[in-house]
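All protein chains but one are shown at their positions in the complex.
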Amino acid sequence: MSDVTTNIQQLKDLVDNFVEERRWKQFHSPKNLSMSIAIEAAELMELFQWIDGTDTAGIPHERVREELADVVIYCLSLANATGIDLSTAIREKVMVNAKKYPINRYRGRYK
Amino acid sequence: MSDVTTNIQQLKDLVDNFVEERRWKQFHSPKNLSMSIAIEAAELMELFQWIDGTDTAGIPHERVREELADVVIYCLSLANATGIDLSTAIREKVMVNAKKYPINRYRGRYK
Amino acid sequence: MSDVTTNIQQLKDLVDNFVEERRWKQFHSPKNLSMSIAIEAAELMELFQWIDGTDTAGIPHERVREELADVVIYCLSLANATGIDLSTAIREKVMVNAKKYPINRYRGRYK
Partner (left out) sequence: MSDVTTNIQQLKDLVDNFVEERRWKQFHSPKNLSMSIAIEAAELMELFQWIDGTDTAGIPHERVREELADVVIYCLSLANATGIDLSTAIREKVMVNAKKYPINRYRGRYK
């Protein structure tokens, strides 16, 4: 099982089942879940805080993997709680971004 | 196309292609991407800041959808940049969490 | 010694001295300090994550105190590193906000 063979719904169901088994939906208001995402994002960022942006050797890969998983798990929970189809939302946002940042003008630069 | 018919790799490729077309990988160090995730997570959280946790009617669904997409897009970018198989990382983290929070002890409570 | 008898510069000097004694300024680029502020802010927020907004009894006061101190310590470090006079910056920002949110229109509501 890998990213090639796993669809988004399977991961949503995995997370939903975990939450449901523990009767945690009562705590999982969208507001609280948005806080969880931000908190986990900060824990992920902390792993990179004191290493130089160009220092790839210093990256603690295993911990990055775990913290990134935590962020996405809460994103899936929020998608579950609010009925968002993530793949559609992402496709639409990438299209919006593609219009906002036309290739010709933004190739190789951000501004 | 929906979460049921979309696998993770398809979304990874979509995001990777967007970044590659603009030659933005030079900016996308893992450190910078971790910052991007945290920044987008804060923008998502901002949508819930002044509404009550129980006020579901007040949730701006369309904007939540867009901001959640932004968070996950950068998560996919970081997974691309660091070679993380997200579905495996998530499955393993959910298993770790399941051991850490046994159903019997944590049903209906967090602590 | 209290907030009434302590000026901002004294706290800036306290923090600056701590950093200087450890020769940590080499790590304290403004970029890294902005990350530190965000990371500490998330740790502060984590203390409130699963408590209800109206539940004042559930607030872990001692830990809030410590984490809030951490956030402000890094804010003072960033002010030191960039030569910002915090009291002037705050006075000016409050004046900007006062114009943006006139009392008559915003009394009792945010929007």
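A, B and C are the chain letters, set down in written order, and residue numbers restart from 1 in every chain.
As a convention for this text, a contact is a pair of C-beta atoms (placed from the backbone, for glycine too) under 8 Å apart; a residue touches a chain by one contact, two chains touch by 3 or more.
The structure presented is a predicted model; accordingly, all values stated were derived computationally and were not measured.
Chemist: Footprint of the hidden chain on chain B, which residues?
Modeler: Touch set of chain B with respect to the missing chain: 27, 32, 35-36, 38-39, 41-43, 45-46, 48-50.
Chemist: For chain A, which residues reach the chain that was dropped from this view?
Modeler: 35, 38, 42, 50, 52-53, 110
Chemist: Going by the touch rule given at the top, which residues of chain C touch the chain that is not shown?
Modeler: Missing-chain contacts on chain C: residues 1-12, 14-15, 18, 21-24, 26-27, 29-32, 34-35, 37-38, 41-42, 44-45, 47-48, 51-54, 56, 59, 61, 64-66, 68-73, 75-76, 78-79, 82, 84-94, 96-98, 101, 103, 106-108, 110.
The rule is short, and it goes like this: only the chains that are shown with their structure count from here on.
Chemist: Using the average of all C-alpha atoms in each chain as its centre, how far is it in Å between chain A and chain B?
Modeler: Here the centre of chain B sits 1 Å away from the centre of chain A.
Chemist: Scan chain C for residues touching two or more other chains and write them down.
Modeler: Residue numbers touching two or more other chains: 35, 38, 42, 50.
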